[in-house]
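See below for the structure under consideration.
The complex appears here minus one protein chain, its other protein chains still in place.
Showing chain A:
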């Protein structure tokens, strides 16, 4: 306590400033950076055992106010702006790019889209009337599972690790946190998807054309590439919604797989009128429409299908948001 504090405070006892008062001590804080940063490292070398890195008892927590020999202005020494939605976006971007699961999932996603696309473009023998682009994009159907899983993990990992409490302590406006996560994640999925899918479509089409010759099929490059990239973002948001709703990685991923795969699996076994609808309004069907058109299959068209999946995503996100806002964490 007082007698341990190396620099006495010549200007009298510290006092509390009115809260919220702007910090006028920016430059003086910068001047203090060196002493603040250096001592622990020196102590580790000089007198601490390896692994014992606590600053020794004699060393006091360096406080800007005290080091400058002025009355401690409690808090507010560090400059910078206020918290706002832009900051949360930046924070969520840092979060998503600094965990390995993101990197690995994206690698898997890219490898599936590009790898499967090029493999098929090199081996398959479609007829000249087939759409080469949609055949090349077959990998997206598998890759959507990676995108959606990452969507779940983006939020469920915060619950399983307890990070959510730290997150919401730092930024208590919960819905903003969820929206920021959604924006950052969907943006990431769309951009990575667009680049990978675009590259795969161009390369695949070129490979098919050089092997088999020009296709007579009408190709809608925009719908196939941009539509399926948007789909990856939307199905990822669906995963994010399930993640915030269910809070457990395993449970949410299982529910997600069920939602994506089950309609196509059980559809054929249901009475035809029901089964058909189950399949036509499923995510997988929407992706098929976006990639390959499939005008003959009936059901909604590619863009209405995408919109429908976006509605599904919105429903789970809103339900998840309500839960996030009302429940204790």
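The working rule: a residue touches a chain if its C-beta (ideal position, glycine included) is under 8 Å from a C-beta of that chain, and two chains touch if they have at least 3 such contacts; residues count from 1.
Methods note: contacts and distances are computed from a predicted model.
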Practice task
Among "ABC transporter ATP-binding protein", "RNA polymerase sigma-70 factor (ECF subfamily)", "Carrier domain-containing protein" or "NADH-quinone oxidoreductase subunit J", go ahead and choose the protein name stored in UniProt for the chain not displayed.
Solution key: "ABC transporter ATP-binding protein"
Practice task
Tell me which residue among A:107, A:142, A:163 or A:191 touches the hidden chain in the full complex.
Solution key: A:163
Handout entry: Residue of A:173, A:211, A:248 or A:277 in touch with the missing chain, whole complex considered
Key = A:173
Fill in the blank from the handout: Touch with the missing chain holds, among A:79, A:122, A:258 or A:304, for A:79
Fill in the blank from the handout: Residues of chain A touching the missing chain are 1-5, 9, 13-16, 19-20, 33, 36-41, 43-44, 51-57, 60-66, 72, 74-84, 87-88, 90-92, 94-95, 98-101, 157-158, 161-173, 326, 328-329
